[in-house]
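One chain of protein is taken out of this complex; the other chains stay put.
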Amino acid sequence: MSSAVLKISCPDRKGIVAEVCQILADCSANIIDAQQHREDLDSQFFMYVKFDCSELNCERELLENRLKEKSELIGFNWTLSFKDQKKRLAIMVSKYDHCLYDLLLKHKYGELDVDIALIVSNHPDLKATAEHFGVPYFHIPRNKDNREQADQIAVDLFKEQKIDFIAMARYMQILTPILIQAYPNKIINVHHGFLPAFKGAKPYHQAYAKGVKLIGSTSHYANEELDMGPIIDQVTVRVSHAYSADDMVRKGRDMENRVLTNAVKAHAADRIIVYKGRTIIFS
Amino acid sequence: MSSAVLKISCPDRKGIVAEVCQILADCSANIIDAQQHREDLDSQFFMYVKFDCSELNCERELLENRLKEKSELIGFNWTLSFKDQKKRLAIMVSKYDHCLYDLLLKHKYGELDVDIALIVSNHPDLKATAEHFGVPYFHIPRNKDNREQADQIAVDLFKEQKIDFIAMARYMQILTPILIQAYPNKIINVHHGFLPAFKGAKPYHQAYAKGVKLIGSTSHYANEELDMGPIIDQVTVRVSHAYSADDMVRKGRDMENRVLTNAVKAHAADRIIVYKGRTIIFS
Amino acid sequence: MSSAVLKISCPDRKGIVAEVCQILADCSANIIDAQQHREDLDSQFFMYVKFDCSELNCERELLENRLKEKSELIGFNWTLSFKDQKKRLAIMVSKYDHCLYDLLLKHKYGELDVDIALIVSNHPDLKATAEHFGVPYFHIPRNKDNREQADQIAVDLFKEQKIDFIAMARYMQILTPILIQAYPNKIINVHHGFLPAFKGAKPYHQAYAKGVKLIGSTSHYANEELDMGPIIDQVTVRVSHAYSADDMVRKGRDMENRVLTNAVKAHAADRIIVYKGRTIIFS
Partner (left out) sequence: MSSAVLKISCPDRKGIVAEVCQILADCSANIIDAQQHREDLDSQFFMYVKFDCSELNCERELLENRLKEKSELIGFNWTLSFKDQKKRLAIMVSKYDHCLYDLLLKHKYGELDVDIALIVSNHPDLKATAEHFGVPYFHIPRNKDNREQADQIAVDLFKEQKIDFIAMARYMQILTPILIQAYPNKIINVHHGFLPAFKGAKPYHQAYAKGVKLIGSTSHYANEELDMGPIIDQVTVRVSHAYSADDMVRKGRDMENRVLTNAVKAHAADRIIVYKGRTIIFS
């Protein structure tokens, strides 16, 4: 079975569901899963429809055209993606390798429905790991004087390699607008703190100083405001007074893996819509 | 078996454990549990010793005198409490009753080793509930014009009733220094947010607006800075984009119960030491 | 807005979704949520559709008739329920009251979308609690000699009171077929162990003896095989060697509350289908 995901958003109005379902039915697309969400504050409507497209009675292009016509007529935003066209993922890393390993291993086990196209790092250290998993590794040095230049090199590489989205696997660098604007809501970062608390540098040390009893990690889309992009996933674990900041760093690794890998899975499966700084994530 | 808890804190130095254990051994106090903690940042030492005092070979007063002498000689802070002298708890409530029920029920089941001496409220609403559990209920009206006065009435009542510590079971009022200073590190508040994020009013609405994927609750000692006192316990639960702020309020109740009741248990069992705005909680 | 839930099950075949959606569309029923499930082992298909029925263009009965006709034509099982027709819940208790309190309180807070019609107990002890919440309390004594008789009295009472489903809130009695057969897949029991381990009596003592590091609770539909009915919800919490069986009993209460209350919520919202001894629970 081959499947596809259609996502729709628009101001809420009557009959939109029926009209969209009709188009799918006309094309012999069999609905597998349909979820809806409504933002009560401003009456915005969101729909996620997953359908079996293995027995379409027309070209995919024709289905797309019909959706385009209808959207122009009644006014809605839409995206359509087919599962057999895997998204291409680029991973950015620095020296810490735990998130990288988690992505590479979960991909190897068939849990991540993407092509891992390449790894970019500002250090040469993890080249052997990339090779062990057979993924091309690009070393793009980056320091405070060449940040724009380095990000431009990365963007050029990503465009050339037809990269769809990017996972910052503890990349530890603040991206310039060059990179962020090239991939809006397509760069997933993991912050090793429970946002919105503990933004910025050394969040575990901030958590220690405050005496929290849970530490957290957050994955989010990177935008131009540091650690303020739309949150995708969060996890917390229990700590006690006996944890030093270093112990928290240690304890935090598994959480960071989970929130980043979960976010990559959700993005790869087209289950996320970003709306007004928040994420709507269909399950 | 009757037990007692000795807590000690002082700048770290050699031999303190041995000297204290010697005093206990001399009095035939059998150590049941001994935990230590050291703050590396400023070399402060903390010790918790629980011992069987059912076969002491001397009066409790004599043991206390020996500890006092030793503490003056070598310099340490100490507290000693006996389990058979139950602490007296006052509960402060407003109109929400879930935390109140949790405390009353857990007490009924024998899980809270305290005497629930009385309930104070700024509303008359929960009087029937207090009566159902056989606990005296005091209605002390409170508004923005009589806050000092109301808190003074409460303090007088607490002093008269020999209250040892206080649980604010969603009391929803900002205490004046009159009450806070009368019971330093003895007033436990529950905040329905994951501190230090989402301080102050309507934390679930703040969480909703930020689009977090976990919501939390925090119990802490009330001090003069709103929602900034030493954290005692924290819990989080998962939410999604589909949760309205009201859904979060609903989901939050069980968390609020847990963090408040856990904090009351830990305080009642003399397992907490406050140091520089953080809590050390022996297990 | 008033909503309704339609549940369908049948051997999987093409077009069923479209045909059902068409009926709903024809009646101006606006789909809010649609979930599907397919059992791969025997190709069984299940669908859950929640729709807005506040602007139906026909009588509810007409919609029902059209579903009936279609189901006879193409062969599927279906149930339709309207949210404004609240289900009537009976609670059965013995002497333990924690699950009872959780149900009564969550109902009071508006979290349980049912009418709590009555409480039945084999002991008089919890009458005052029932009265405190304004729920009728029926004491039906039950011992090993009158079990059939007692269950018949209960069934008669439930029929007279138009009870839709039953929560055994730690009722601690083995029901006879008289009661079980009168309410198939409509009696929710809570077992204080992690089924299928630790069936039968004293599960916490069994867990202690085995030295487990997690204890669990399970809610399930009662059937004629003890503790073997379809599982609805399960929760575990961490314990250590230091927990006695009694400590586990204490720790278990909150879990028992959660699994029972969650199960009652899911049943009340018509989100459960039972198939071959397992539950399909739409979210």
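In order of appearance the chains are A, B and C, and numbering begins at 1 in each one.
Heads up, the rule we're going with is that a contact is a pair of C-beta atoms (placed from the backbone, for glycine too) under 8 Å apart; a residue touches a chain by one contact, two chains touch by 3 or more.
Since we're looking at a predicted model, the values are computed, not measured.
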Q: Could you list, sorted by label, every displayed chain in contact with the chain left out?
A: A, B, C
Q: Have a look at C:Ile8, C:Leu89, C:Val212 or C:Val249 and name the one touching the chain we're not showing.
A: C:Val212
Q.
Which candidate, B:Asn30, B:Gln149, B:Gln173 or B:Gln206, sits in contact with the chain we can't see?
A. B:Asn30
**Q.** Interface with the unshown chain - residue positions in chain B
**A.** 14-15, 17-18, 21, 25, 30-36, 283
**Q.** Touching residues on chain A - with respect to the absent chain
**A.** 97-98, 101, 105, 109-111, 128-129, 132, 250, 253-254, 258
Q) Taking the full complex into account, what residues of chain C touch the chain not shown? A) 37, 40, 194-198, 210-214, 216, 230-236, 240-242, 244, 277-281, 283
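Quick note on the criterion: only the chains that are shown with their structure count from here on.
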Q | Whole-Å gap separating chain A and chain B, where each centre is the average of the chain's CA atoms | A | 41
Q | Length of the line joining the C-alpha centres of chain B and chain C, rounded to whole Å | A | 38
Q: Give the residues of chain B that touch two or more other chains, as numbers and ranges in rising order.
A: none
